[in-house]
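Here the complex is missing a single protein chain, while all its other protein chains stay put.
Our next item is subunit A:
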Amino acid sequence: MDLQANPRGSICARAVRKTYPGREKPSLAGVDLLVDAGRVCALLGANGAGKTTLVRILTTLTGQDSGTVSVNGWDVVRDPARVRASIGVVGQYAALDEVLTARENLELFARLIGLSRAAARSRAAELLEQSGLGEYAGQRVSGFSGGMRRRLDLVTSMITRPAVLLIDEPTTGLDPVARRTIWAAVRSLADHGSTVLLTTQYLEEADELADDVVILREGTVVATGTPSDLKALVGEPRMELREPTLEDVYLHLHTGSTAA
């Protein structure tokens, strides 16, 4: 077939174009993206760069105008059901039922994908444990903080034990402490062997989590490489004495140590 040599667990997009109806400017103007199995790739770009659009195409939510996209070896247009069976999706906003408790949310989605009542219960317990939200299991999501929602959302996306995880801006709007908790969560998912594509507006986040970085600007890939490749592109590292930022102060107060 028309797939790469080893498609299992990988993400492949070729010449993807997308212009929303009624818009003149394309949101994606011929994007190529390749993420090998088991790698963590950060799609870095400012607001409006086209990150969410690409994620929605990769997750079968939106169709591209042209170009081919495959995830885990399956074409998103021809085999959307198989793509869905192999991905975990974390959208830009936590997709949770606010009225239900954390445990009820996990059990609902676990039951939906075919687990028995008992299996759903134990899967939910396992994921709650993994998210560190065990003690809040019986509480309604409507009372959760942004960071707690994100963590629950992350583990909810793991319910299918996906080979590929797609995460849209996991830490936007979170405080630095919550951000680091999410980073740890993403890293542990990656350590379990999942392929991860995450989008972010923060260079620091890409540097922290990613093996590879793809920089997207106005619907076009402008740079690809490892974080150190990209840093080298900017030039020799300079020793710089800088004033502590508010983030440093905030982290210091929370952890009682000096943040790097």
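Observations on the model:
Quick note on the criterion: contacts are C-beta pairs under 8 Å (C-beta built on N, C-alpha and C of every residue); 3 or more make two chains touch, one makes a residue touch a chain; residues count from 1.
Basically, contacts and distances are computed from a predicted model.
Its record in UniProt calls the unshown chain "Transport permease protein", which is the match among "Competence protein ComFC", "Electron transfer flavoprotein alpha subunit apoprotein", "Transport permease protein" or "ABC transporter domain-containing protein".
In the complete assembly, the contact with the undisplayed chain comes from A:Gly63, out of A:Gly48, A:Gly63 or A:Gly134.
The residue touching the chain not shown here, chosen from A:Asp32, A:Glu98 or A:Glu204, is A:Glu98.
Touch with the chain that is not drawn comes from one residue among A:Ala15, A:Leu34, A:Val77 or A:Leu108, which is A:Leu108.
Among A:Leu54, A:Val69, A:Ile87 or A:Ala163, only A:Ile87 touches the chain left out of the display. Touching the omitted chain from subunit A are residues 56, 59-63, 81, 84-85, 87, 89, 91-100, 104, 108-109, 111-114, 140, 156, 160.
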